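Got a structure for you, questions after.
Here the complex is missing one protein chain, while the rest keep their positions.
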Amino acid sequence: MSDLPDAARQGPKPTGRLEEAEVVAPSRWKTIWDADISYSFRQSPVAMGAAFVTLVMVLAAVFAPLVATTNPFDPSSLNLMNGFSAPGVPNAFTGETFFLGTDDQGRDVWSTILYGLRISLFVGAMAVAFAMILGITLGLLAGYLGGWTETIIMRVADVQLTFPSILVALLIFGVARGVIPIEYRDQMAIWVLIIAIGLSDWVQFARVVRGATLVEKNKEYVQAARLIGRKPGAIMLRHILPNVLSPVLVIATISLALAIIAEATLSFLGVGAPPTQPSLGTLIRIGQDFLFSGEWWILFFPACTLLALALSVNLLGDWLRDALNPRLR
Amino acid sequence: MTTPVLELKNLTVDIPTRFGTLRPVDDVSWSIDAGEILGVVGESGAGKSMTGNAVIGLLDSPAHISGGQVLLEGERIDRLKLSDMRRIRGKRIGMVFQDPLTSLNPLLTIGEQLSETILRHLDVSNAEADARAIRGLDEVGIPSAKNRMGAYPHEFSGGMRQRVVIALALCAEPTLLIADEPTTALDVSVQAQITALLKRLCRERGMAAMLVTHDMGVIAETADRVAVMYAGRLAEIGPVSQIVGQPRHPYTDGLMASTPAASAGQARLRQIPGAMPRLGKLPDGCAFHPRCPFVQDKCRHDPGPKVGIADDRAACWFPLDAQEDVA
């Protein structure tokens, strides 16, 4: 070897200063803006459009009392004479104009849609949250503990998967109706709906979380935590859970669209939200009665709303799945 | 003068990204003659695998050759259509990759894979193809080759699988072999077998080979000439004895010295401070200057020159042999 200055020969004690020069901490906002996921969002007109539609609908639902022209469920504000007003045409008796028309009882369709959207979104979101909590918990337990715990949880999941989820929801709904006293039924209907849809939907969360947990639990950072005597509960919650959440996020978004449709289906079948608290599905069922008598708007506008909501949430989920998949990037 | 088997002239590869264009291979030129093994060494991110992929036209989009030429036996192959390139791959250029499992189809017997490759590239009968396949397996040291033709890849051990991959790469009698980390996944004893095999085959067939690896020991034992890459650029190229014994680029010198084998018995290993810069954040001037123990002002502004004759040069303003003269 050739002659070297002493410093190079002995190898100075590592300082690492030099390597640090590469990493300059940018501001938080810049970090978020530069992240791959936000870049992918800005590059996708579909995702931006879907997000916009979803956002508008959520805002409209949340602020329904402010946006709606009337409160359709306050009997004092209703005038039966306004019934069957066509969209944008002044009513023959009262001269009032409703730009989306009214239904048989004179309720403003625009307002019923806003309030229906509220119920639909609430039920959908709560059902997904319930399914998510249940599925993540069971999936983590099955994946991390293995053995009999895993066998029992995953076999139950397999059995449930062989039934269509709407059938499972119907079954749970039916059982709940039998158990709950009649005077509470309407009051509890929304919650029964949430539990029925949630219970029919936990399986896919559990499966995905179990799969991801099986991968993560063999990684060395989990072994390092076991080594220092961390309890299984702490390892699952603090180490594994944060690392299995991105696929869960994708499923949750797509599940939200499915849950909204499931709720609408159940309500359309007459076993969901009661007419006193109509969701979009209930509105469609009501509107269906008048479809062939020419009052198309009672069905058409709620149906369009449901379609737009389910479609945009689903598109958002599709985009999220692609954006979070490193292989497609 | 004979035409070299492979010649790179100012080869440059660009990857456009939203943060600007990265240049994983920057102005690399060298040639490999028949029967010669050129070892390409460098640490991860040096651009050595990317160079190999550029030669065989297997760059993943959006990476592309943005400048320079690739000449195979004097003929330009960097602008070829995909279908023409596919004909050259396998026929005139054989390839061996790190993981033998991904190079073999798990659903076909090795006999089928070999015969199929031979039939695709050579104009021979089925029986002749089978005979050649058996000869190929024999040549790479697979015991009782004839009986093993019907075996599936999973029935072989890791070392035997890599031998099958080599047989597959060589069955169409290519003039150039590109081996990308062919022994990295193997155990030491098997690694020695595979490098000895590669050496013997190149010598016997007069085949040129480009051996890409991060392992200085493998290079020292296998290669005739060595190209050292750093941050996408060629740092130094020369005969193996020169590169290993009397390196002139400070990076090569540090790389050799930090190999534990080189400092057996010493209390501390010599180390190069810092790490290779990321492609997006290359320093001005010579890319090695922030880690170089001999850095001078000139190095901070001017990228290293190409000193010396064509196939023996170091890209350094103050190469080590010159420095000794000064001192």
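First chain written, first letter: the chains are A and B, and each begins at residue 1.
Methods note: contacts are C-beta pairs under 8 Å (C-beta built on N, C-alpha and C of every residue); 3 or more make two chains touch, one makes a residue touch a chain.
The rule we apply is simple: contacts and distances are computed from a predicted model.
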Candidate names "Helix-turn-helix transcriptional regulator", "Acyl carrier protein", "Nitrogenase/oxidoreductase component 1 domain-containing protein" or "Putative D,D-dipeptide transport ATP-binding protein DdpF"; UniProt protein name, chain not shown: "Putative D,D-dipeptide transport ATP-binding protein DdpF"
Selected from B:Leu22, B:Ala192 or B:Val295 as touching the chain missing from the view: B:Ala192
Hidden-chain contact residue, picked from the options B:Leu82, B:Leu107, B:Ala127 or B:Ala261: B:Ala261
Touch with the omitted chain, as defined above, among B:Lys91, B:His214 or B:Lys298: B:His214
Omitted-chain contact residue, chosen from A:Phe63, A:Phe99, A:Phe163 or A:Tyr221: A:Tyr221
On chain A, residues whose C-beta touches the chain left out of the figure: 11, 13-17, 19-20, 23, 25, 219-221, 223-230, 234, 239, 242-243
For chain B, the residues touching the chain missing from this view: 43-44, 157-160, 187-193, 195-196, 214-218, 220-221, 223, 240-241, 244, 254-256, 258-264, 266-273, 275-276
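Basically, only the chains that are shown with their structure count from here on.
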Whole-Å separation of chain centres (CA-atom averages), chain A against chain B: 50
